[in-house]
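Of the protein chains in this complex, all but one are displayed in their positions.
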Amino acid sequence: MRTWRSLLVALFVALAPLALAQNAGKEAAPLAMDPGTAKRAVALANELRCLVCQNQTIAESNADLAQDLRRQINEQIAAGRSDREIIDYMVARYGDFVLYRPPFKAATAALWLGPFVLAAIALFVLARVVRSRRRLAEEAPLSDAERREAERLLGEKGKRK
Amino acid sequence: MKRAVWFLLPLAAFLVLAAFLFRGLGLNPREVPSPLIGKPAPAFERPQLHDPAKTFSPKDLAGQVWLLNVWASWCVACREEHPVLVELARQKAVPIVGLNYKDASEDAKAWLKQFGDPYMLSVVDRDGRVGIDYGVYGVPETFLIDANGVIRHKQIGPLTPEAWEKTLRPKIEALRKG
Partner (left out) sequence: MIPEIGHFALILALLLGLMKGTLPLIGAARRIPAYMAVARPASHGQFLFVAIAFGCLMWSFMSNDFSVLNVAEHANSQLPLQYKIAATWGSHEGSMLLWVLMLSAWSVAVAGFSRHLPEEMVARVLGVQGILSVGFLLFILATSNPFERLFPPAPDGRDLNPLLQDAGMVLHPPMLYMGYVGFSVAFSFAIAALLGGKLDATWARWSRPWTTVAWCFLTGGIALGSWWAYKELGWGGWWFWDPVENASFMPWLVGTALIHSLAVTEKRGSFKSWTVLLAIFAFSLSLLGTFLVRSGVLTSVHAFATDPERGVFILGFLVIVIGGSLALYAWRAPKIGLGGRFAPVSRESTLLANNVLLVVACASVLLGTLYPLVLDSLDLGKISVGPPYFDTVFAPIMAPLVFLVGVGPLMRWKEASVPDLLVRLRWALGVSLAVALILPFVMGSWKPLVAFGLFLAIWVFAATMVGIRERLRHAPKGTKLARLAREPRGYWGMVLAHLGVAVFIVGVTLVNGYQNERDVRMEIGDTVTLNGYTFKFEGAKSITGPNYRGARGTVDVSKDGRFIEKLYPEKRIYNVQQMPMTEAAIDSGILGDLYVSLGEPVGDRGAWAVRVYSKPFINWIWGGCVLMMIGGFLAISDRRYRLAVRREPELGAAHGAAA
């Protein structure tokens, strides 16, 4: 599908409509409202996947849709919505695919719990193996003949690594 | 002997993985399914392309089965599907409403003049907000909306004759009957 390419071309045809502050003085105007809100907007945008390029977050992408959605986030923050509500808004329209943090539900339980279950099982097996090694070590004493042979060898060669 | 069975575990795990990978070769990871299927089409009211004084809203077509086609003059892939839409319009197979997405109206009108206008009417979505409400992420996209205003299918990408024959037409006929 070449649609994403068309959007990139459009990006260059149209000037990006960015949120503007009316400041014309020396200190540059932020593109979002204020640093605190900007941080929140960026954090939210970093949780969402750009559907056009699909390999960037909405925060990073220059695609038209990403810019539109960033604008949406800014507007919703300004309207007083909570993070949860903004995320739900995006999911209602684009599905779980838009979230980089997969929601925890039945289908993703294996995903979220998997690593820790795996670690637990692995450490359990590790403990079993180590303990069985210790048993092996205890169960294999030298026989008399072997002990004499060992002493002979050690006496002969003296100190050697 | 029992110990030997554990050594088969890596092989078994790998074969399961390989099965999933094989299945994966037939899938398209880039396609995003719509969460709106089975839900009411989001409401909107926007000016019409050829008659900005009038507006259009999905409830205007309540009682009919219709298609909402998202298009734009800058969209290259739209030209691929356009002949199909023009033919459908000629056959009067199903009413098609165009959603002119993030476009300049002059360019849009010129485009329709050049390539043909299959739309009952086109609605102007200048800033893309309607698109966002419909979960549009790549133009063209086509939504099948039933008589109760519920979205029944979303076609991602150009509407091919195959997609029409195999998917849309049967669904439309089923919706019209039932």
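Labels for the chains are A and B, by order of writing; each one numbers its residues from 1.
Keep this in mind: a contact is a pair of C-beta atoms (placed from the backbone, for glycine too) under 8 Å apart; a residue touches a chain by one contact, two chains touch by 3 or more.
This is a predicted model, so every value here is computed, not measured.
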{"item": "Sole residue of B:Gly24, B:Pro52 or B:Pro83 that reaches the chain not shown, by the stated touch rule", "value": "B:Gly24"}
{"item": "Which residue of A:Ala78, A:Ala107 or A:Leu153 touches the chain not shown here", "value": "A:Ala107"}
{"item": "Interface residues of chain B (partner: the chain not displayed)", "value": "3-4, 7-8, 10-11, 14-15, 17-18, 20-27, 29-33"}
{"item": "Chain A residues touching the omitted chain (full complex)", "value": "8-9, 11-12, 15-16, 18, 20-21, 24, 26-32, 35, 38, 42, 46-47, 49, 53-57, 59-60, 62, 95-103, 107-108, 110-112, 114-116, 118-119, 122-123, 126-127, 129-131, 133-134, 136-137, 140"}
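The rule is short, and it goes like this: only the chains that are shown with their structure count from here on.
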{"item": "Chain centre separation (chain A, chain B; CA means) in Å", "value": "31"}
{"item": "Contacting residues of chain B [partner chain A, same complex]", "value": "30, 32-36, 72, 74-77, 102, 127-129, 131-135, 137-140, 157"}
{"item": "Chain B partner contacts - residues on chain A that touch it in the complex", "value": "1-7, 9-10, 13, 51-52, 54, 64-65, 68-69, 72, 91-98"}
